[in-house]
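Before I ask anything, let me first share the structure, which is written out below as structure tokens.
Here we show just some of the chains, and they stay where they sit in the whole.
Which chain is which? They are A and B, in the order written, and residues in each are numbered from 1.
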Amino acid sequence: MQIGMIGLGKMGYNLVLNLLDHGHEVVATDVNNEQVKNIANDGATGAYSIKELVSGLNTPRVVWMMVPAGNITEDVLTELKSVLEPGDIVIDGGNSNYKDTLRRAEELKEKGLHFVDVGTSGGTEGARNGACTMIGAEPEVFEIIEPAFKDLSIENGYLYTGKVGSGHFLKMVHNGIEYGMMQAIAEGFEILEKSEFDYDYEAVAKMWNHGSVIRSWLMELTQSAFSKDPKLEGIRGVMHASGEGKWTVEAALDLQVPAPVIALSLMMRNRSLEDDTFTGKVVAALRNEFGGHAVVKK
Amino acid sequence: MQIGMIGLGKMGYNLVLNLLDHGHEVVATDVNNEQVKNIANDGATGAYSIKELVSGLNTPRVVWMMVPAGNITEDVLTELKSVLEPGDIVIDGGNSNYKDTLRRAEELKEKGLHFVDVGTSGGTEGARNGACTMIGAEPEVFEIIEPAFKDLSIENGYLYTGKVGSGHFLKMVHNGIEYGMMQAIAEGFEILEKSEFDYDYEAVAKMWNHGSVIRSWLMELTQSAFSKDPKLEGIRGVMHASGEGKWTVEAALDLQVPAPVIALSLMMRNRSLEDDTFTGKVVAALRNEFGGHAVVKK
């Protein structure tokens, strides 16, 4: 089928190559003209503006956005609303908040446009050779786009998840689970590190990946990371977060679901961004007040 | 090689079959005579007492205990200490607390006996067809027993983890990680369940196992569980715990490692054992005291 791709970053570029491999026709654009030239060399039709991209697609058009969530997604959508025609389909493959997705679907509907939200997992490698995709859409719209997702996903790796919003919601929760699993693994290795024993962490992760209950892709990545730096001496334990974990906790609060593990995974990331904490200062000052416990002066 | 197995429960029985498959000679005993008869029919030499088992082994003997941690392990060890000879080797393959293991190794050493602690993961299926084993031992003792572990473990699925105690400690931490991963997965599905969307959980887990970041054996088991009962309507959410999670938290506290995810995984299990909580009553009573908020009468 024919697809227009907006955004040729690491994910978008790989998805285009993946689609081309499977015989799909892709018109692609990016704010970076170099990337447009490159993708044209790789077999896609390059477009140097969204307008050009849209005019190069047959109706009903299928336009896939693979751009950063937030303002950029909002801007691209604003432009798309002004150039697309009723019946056209817009896919948001980024990590948008599902609440934004629900609002945007309503706004596009007013213009007769269909909105599809796709959660994409598997990293850049997956985008290139077999992604994992979770797709929220009107059922009849999903039928139109299914061939593309069937081809670019790993076998059994795509799912129609229901009405619009369900794809991004599911991806959000996926990331929340990921936060919890990563923190669990990491806490385990810190306990090993502080223990009286002397483990070879790469060997431990490798062994755990062969037959243990906790074998997993994340444990394979752990093995890989330790193979490069056995004690991770070269990096600092600063854990950034990109939004979905926070949204998962907010959704849990909205739904009154206790989700302590996901919440704490996020909070320990936030803690890692601080060198010192005001919380700690208050507690230290209080201990000094009532017990005369010494404080650590700066 | 020749091995004596004490304990023919689900794990021990399968380990014996696994060893026999690989041409090892096994003398086996259990408090249940039926199990001894069965294992004899399956190719092992049956023994109807520990004494008989010991007398059927060549020195230096290798005796493997696969019995419940705690008092039973203690009792078997007491008996073994009275019948074994200097140079013999005792393997504890159960989920013993590593602190007990360290103490027991000292006690056996006084008798000239060697102690080996083996953490075993992979469930009963792994015990039968390829386990994951983490082995703490004196290096020269490990050399003697390695052939057995090489054969019964899945390829790359056994590891010499260092001095005595390190096997059980590592298995303990493995289980702590497992608690965290399971709770993370479970919180995610509860958020899905309470959401406005309508997911097919078996399909979600299956899709996540094909290309997503959180693909794992635990997610495969999640898929399997939902395939049998799509909304888990037949069971109650009572989460028992068998000790290693608690020991992991205690070790974290001893080592001053913050391990909130593992700790909360365990605490939510403990919470699930309570129908109502005194904590909740106190908070409800306090809210009534200061704000006149209604309490729920019994």
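Note that contacts are C-beta pairs under 8 Å (C-beta built on N, C-alpha and C of every residue); 3 or more make two chains touch, one makes a residue touch a chain.
Remember, it's a predicted structure, so these values are computed and weren't measured experimentally.
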Assembly size in copies, with 2 chains present: 4
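Definition applied: only the chains that are shown with their structure count from here on.
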Return the distance between the CA-based centres of subunit A and subunit B, expressed in whole Å. 34
Interface residues, subunit B side, partner subunit A - complex: 121-123, 126, 130-132, 134, 136, 153-159, 161-163, 165-166, 169-170, 173-174, 176-181, 183-185, 187-188, 190-192, 194-199, 203-204, 206-219, 248, 251-252, 255-262, 264-265, 267-268
